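On to chain A.
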Amino acid sequence: MERGLVHACAWIVKRDLLLLWRHRAEAANPVLFFFVIALIFPLSLGPEPQMLQSVGPGVIWIAALLATLLSLEAVFRSDLEDGSLEQLLLSPHPLTLLVMAKILSHWLTAGLPLLLLAPILGLQFGIAGYTLGVLLLTLILGTPALSLMGAIGVALTAGLRAAGILATLLLLPLYVPILIFATGATAAANRGLAWGPQLYMLGALLMLAITLAPLAAAAALRIRNS
Partner candidate 1 sequence: MGGYGFYVWSAYGVAAVVMLGLLGSSLAWHRRLTGQLRNKSRRSASAPPVALDKTGGDWP
Partner candidate 2 sequence: MQQLLAPKNFYLWSGRWLRPVAWATGLCTLTGLYWGLVVAPPDYLQGDSYRIMFVHVPSAWMSLFVYAVMAGAGAVALVWRIKVAEVVASASAPIGAAFTALALMTGSLWGKPMWGTWWVWDARLTSELLLLFLYLGYMALEQAIEDRRTATRAAAVLALVGAVDLPIIHYSVEWWHTLHQAPTVTRFGAPAIHGSMLAPLLVMALAFFGYYVSLLLVRARCELLERERTNPWVGEVCRGIP
């Protein structure tokens, strides 16, 4: 990779992180959302430890999914508003790689915090250590995939009215396989069954997403802003 491209990508990531830091309170929203969702479930389903332990991983994954969707809109929205999206499109560097940089910064600001806070929720649901480990592995593989595919959704809907809801509607069917294999792995781990294959599937989905999603998102951006 030529020096210019690396610098451009690094600059994108740094800028996004800086912008996030300046709006710290806003940045905390997805994280708080994550907790709230995970809190609502025991309140509505009841505090029985056995039941919570079995639904726990699924609930945490749903919370992660929703929190990610909430924060995804921000990936391109502010850029659209202040004109930096146009700059991205005019840049001599391949848009696909620039988009990858934006996705990386999204994951650093949304996925990574979820990853770090999931153990706390795990304790709340009484999830056993072993299962919790597997849950974290699924989140490590799954949250980047959520960010990658999410970028396609937000690129398609950037600037539209009700963009957030529309992107969610578009993305949910596409997210289903990730959800199925992630929760399948943790459910298997909980029962002492093999969880390797599910994790391999997640890894495969991640690889597919890394190769194709930035391309699709870049194409979507070009179409929307031609």
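The candidate set was assembled so that all candidates are chains of the complex that A comes from, given by their letters.
Keep in mind that, in the parts below, a contact is a pair of C-beta atoms (placed from the backbone, for glycine too) under 8 Å apart; a residue touches a chain by one contact, two chains touch by 3 or more; residues count from 1.
Treat the numbers as computed from the prediction; the structure is a model and nothing was measured.
By the touch criterion defined above, chain A in this complex contacts candidate 2 out of 1 or 2.
On chain A, the positions that touch candidate 2 within their shared complex are 149, 152, 156-157, 160-162, 166, 169-170, 172-174, 176-177, 180-181, 184, 187, 201, 205, 208, 212, 216, 219-220, 223-224, 226.
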